[in-house]
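Notes follow the structure.
In this view, the complex is presented without one of its protein chains, the others remaining in place.
Order as written gives the chain letters A and B; numbering starts at 1 within each chain.
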Amino acid sequence: MNLDGDYLLAATRQEVWDKLNDTEVLKECIPGCEMLDEISANSYLATIRAKVGPVNAKFKSEINLRDVNEPESYVLSVKSKGGAAGMGEGLARVKLSEQENSTKLDYSVEFKVQGKLAQIGSRLIMNVIKKLSNEFFSRFVGYFPAMPDSAEASE
Amino acid sequence: MSNKTDISVNVNGREYTRHVSPRVSLADFIRHDLGLTGTHVGCEHGVCGACVVKLDGKIVRSCLTLAVQTDGHAIETIEGLSESGEISDMQEIFHKRNALQCGYCTPGILLTAAELLEKTATPDREEIREFLSGNLCRCTGYEAIIDAVEETARERQDGK
Partner (left out) sequence: MKPYDFSYTRATSLSHLYDLFDEYGDGLKILAGGQSLITTLNMRLSSPEMLVDINDLSEISSISLTDNIVSVGALVRHAEIQESNDIKQHVPLLKLAIEHVAHAAIRNRGTHGGSIAFADPAAEIPACVLALNATLVLASREGERRIAGSDFFKDLYDTELRENEIIVAIEYPIAKKNTVSAFREFTRRKGDFATAGLALNGELDGKVLQSLSLVFFGVANTPVLARQVADLIVGEPITPSLIEKAQNELANEIEVIGDLYSSEEMKLHLSKHFLKQALEELQV
């Protein structure tokens, strides 16, 4: 299942790209991220606290940047192990394109869950991913000045 | 963290006092601490019904109940119901009608069906189906189980 959207950012493409590759920025933007360590180029280990309704736990996660095509696009993959319950994996494809006085960020999120997590989680995973994605991108947008007209393009 | 507590539970009419950790489920307590392995553990999240026991006379999921919660309460398991003979007619009919194969779900189903027949003396097939909907069986295809519960109800009525 997919989730798509875009944002208009008042910055050059290079500026947006740099933020997308800044560990501190990623740490701040990933909802519930308590720790993010770079273990090799484009590869990180993270501790993410997920807090949605009945779920309130820390998950060890691997974050990888793939198909890196500076300064235009990459794929951010987050793989989390959910205790005894299974695992979840999310992929966010991010693409930047230059606009007049701004940069357009297109994103598309895909995800899958495995194990018992899938049995109990499949029903609401869409709502949760939507919520988490919105949190991620709205925090990310906060790193840039507001757009003159509206800060956000149509979703 | 040592937060174990003593609990006293009446299981099948016998008092047990044990020292347990709060995170131990009633299902694990019954099986591991008391050695009563007729209560089965399937999904451990309330879906399959294999772990059904009676708590203060009513069926509950023992995987969704903590052992510490039952301190001072009464539990009945399939062993208790079998030994008292109160469901021996149903057990015989389950056997006769091939309403069990591997037997994993059977204790939970017997306890659930017993509660149904306490509430409704002669349920129709739809009511039986509805009441047993929280008990999964991967072998029988359910028809034989429903036949057996229906026949038990009928025999009990005829026997009156």
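Assume contacts are C-beta pairs under 8 Å (C-beta built on N, C-alpha and C of every residue); 3 or more make two chains touch, one makes a residue touch a chain.
From a predicted model like this one, the values you see are computed outputs, not experimental measurements.
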_Touching the hidden chain in the complete assembly: which of B:V9, B:L34, B:I59 or B:L100 does that?_
B:I59
_Options A:Q14, A:N69, A:Q99 or A:N127, residue touching the unrepresented chain_ = A:N127
*asked:* Give me the chain A residues in contact with the hidden chain, please.
replied: 1, 52-58, 82-85, 113, 116-118, 120, 122-128, 130-131
_For review purposes, identify every residue of chain B that touches the missing chain, sorted by number._
1, 3, 5, 21-25, 28, 44-46, 49, 52, 55, 58-61, 63-66, 68-69, 112, 115-116, 130-131, 133-135
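By definition in this document, only the chains that are shown with their structure count from here on.
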*Where the centres are mean C-alpha positions, what is the separation of chain A from chain B, in Å?*
46
